[in-house]
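Have a look at the structure below before the remarks.
Removed from the display is one protein chain of the complex; every other protein chain stays in position.
Just so it is clear, A and B label the chains in written order, and each chain counts residues from 1 on its own.
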Amino acid sequence: MKRVVSRGSGVVLIWALNLTILWAVAWAIFDPDAMTVALGAWMAGSVLVWAASAWWRERRAGRPSDEQPLTIVDASHATALLAIAIIAALLATQFGPWLAYISAGIALVAAGGLVRERRAARASLEQVRAAGREERPT
Amino acid sequence: MSLAVDTARQYEDLFDLYWPIAVGVMAVIWLGLLVLAVRYRRREGDETWPEQTHERPRAEAAYVALLAIIAAVLVFFTFTTMGSLTADLPAESASGAGQPDADPSETPAAAITVDVVAARWNWRFRYRGLGIEQVGGGRSIPTLVVPVGDVRFSATSLDVIHSFFIPYLRFKRDAFPERRTNFTLGFRKPGFHEAEGRCAEFCGLRHAYMNFHVWVLERDAFRRWVRARQGRAPQELTPALDRDGRRR
Partner (left out) sequence: MSTAVRPAPPRTRLVALLTSTDHKHVGLLTGATALIFFALGGLLAVLMRTELAQSGLQVVSDEAYNQLFTIHGSTMFYLFASPIAMAFALYLVPLQIGASQIIWPRLALLGFWLLLGAGVFMYSGFLLQGGAGKAGWFAFDPLSDDVGTPGTGQDLWTLAVILAALSGILQAACVLATIVRRRAPTMTMLRMPVFSWSALVSVLMVVTSYPALVLAMTLLYVDRTTSAAVYDGAMGPIVYQHLFWFFGHPVVYVVFFPFLGAVAEAIATNSRKRFFGYPFMVASLLIFAALSMAVWGHHMFTTSAIENRYFALTTTAILVVAGIEYFDCMGTMWRAKIRMRSSMLFALGFLALFLIGGLTGIFVASPPLDYHVHDTYFVVGHFHYTLFGGTVFGMFAGIYHWFPKVTGRLLDERLGKLHFWLMVPGTLLTFIPMFVLGHDGMTRRISNYAADRGWDGLNTLSTIGSYVIAASLLVFLVNLLRSLRSGTVAGDDPWDGHSLEWATSSPPPQHNFDELPPVRSYAPLMDLREERWRS
């Protein structure tokens, strides 16, 4: 038990089981309406899926460790642009399609920015790794 | 007289079980907080660390068991009360609504059924089979006239959600469009309750003014009222009051 709870995915799983029990109680003992059953199934089912995905990622990546270098993203202009595009797209439903075109334009620029940021992050990670290899020759 | 449904009585009985427990718990915890805060206050200049006790699993488990017992008692009495409230009937959609479902626990005394129709921002009370309709006017609110004893209600709405609320009976039920909400209310004593009924569900601009009077008559008086009322204009034969409760 303690080993399960020590892992992130284990805790999410336990929570999912809690929800499943609550849903089962409603279903088995009481006489709930269809929406109660459906929402109960969503809450138990969706959390089970997250527990499974967390477990899968933990398995694949192993335990988090100090050894892996991390890139720290310090700023992202593209994200702010993306937010503005989303907000403009929602406003377009009120004020007409012209705003949707503008929004699409901003979104394109934002997407480009995100790709550039990702490349930069990968490049710096490569640099760190290369430097690490130089420091610790094997 | 005995009522099949006495919502006010049931409410008071249950409330009388809940409040002493709540007040007791509150007194214990407030007192406990006060004692702890005073007793274990750091003395001026004391820089030492206290003894590090950080668990008492047995005591805590016993405490959890006590809480579970309290919860079980409350749930038991709540369920018991609900069992005697005949109001807890399933709603049916308006299209399929002839008579409301027969309720086994209802007495035959519940002879009359009032169809409650809510619409922004007034009420309409139709007495099933009697050909009577009580409606509010532009400046006045309607009067719900009922005999002493059990009365069946079937509520619906013409627009948004409203809620039929009679505070002194400690009871309310929502009225939905295209749906019927059925419930039974028992009226114990005759009397006129000015602007006592109200809409409890927010329904827009004039929600605050969507009230109605409740007039409970002795059974004979109610029969006389019905005879006199049949075939007359809706506003007559009810105490004429304007919205602020003044007699016109």
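Just so we're on the same page, a residue touches a chain if its C-beta (ideal position, glycine included) is under 8 Å from a C-beta of that chain, and two chains touch if they have at least 3 such contacts.
Owing to the predicted nature of the structure, the values given are computational and were not obtained by experimental measurement.
Enquirer: As a test of the contact rule: which chains in view would the missing one touch?
Expert: Counting the whole assembly, the omitted chain is in touch with A, B.
Enquirer: Going by the touch rule given at the top, which residues of chain A touch the chain that is not shown?
Expert: Residues of chain A in contact with the hidden chain: 2, 5-12, 14-15, 18-19, 21-23, 25-26, 29-33, 35-36, 39-40, 42-43, 46-47, 50, 54, 57-58, 61, 63-66, 70, 72-80, 82-84, 86-87, 90-91, 93-94, 114.
Enquirer: With the missing chain put back, which residues of chain B would touch it? List them for me.
Expert: These residues touch the chain not displayed: 7, 10-11, 14-15, 18, 22, 25-26, 29-30, 32-33, 36-37, 40-43, 46, 48-57, 60, 63-64, 67-68, 70-71, 74-75, 78-79, 81-82, 85, 87-91, 93-95, 159-161, 163, 165, 167-168, 170-174, 176-179, 181-183, 195-196, 198-209, 244-245.
As a convention for this text, only the chains that are shown with their structure count from here on.
Enquirer: Could you put a whole-Å number on the gap between the CA centroids of chain A and chain B?
Expert: 45
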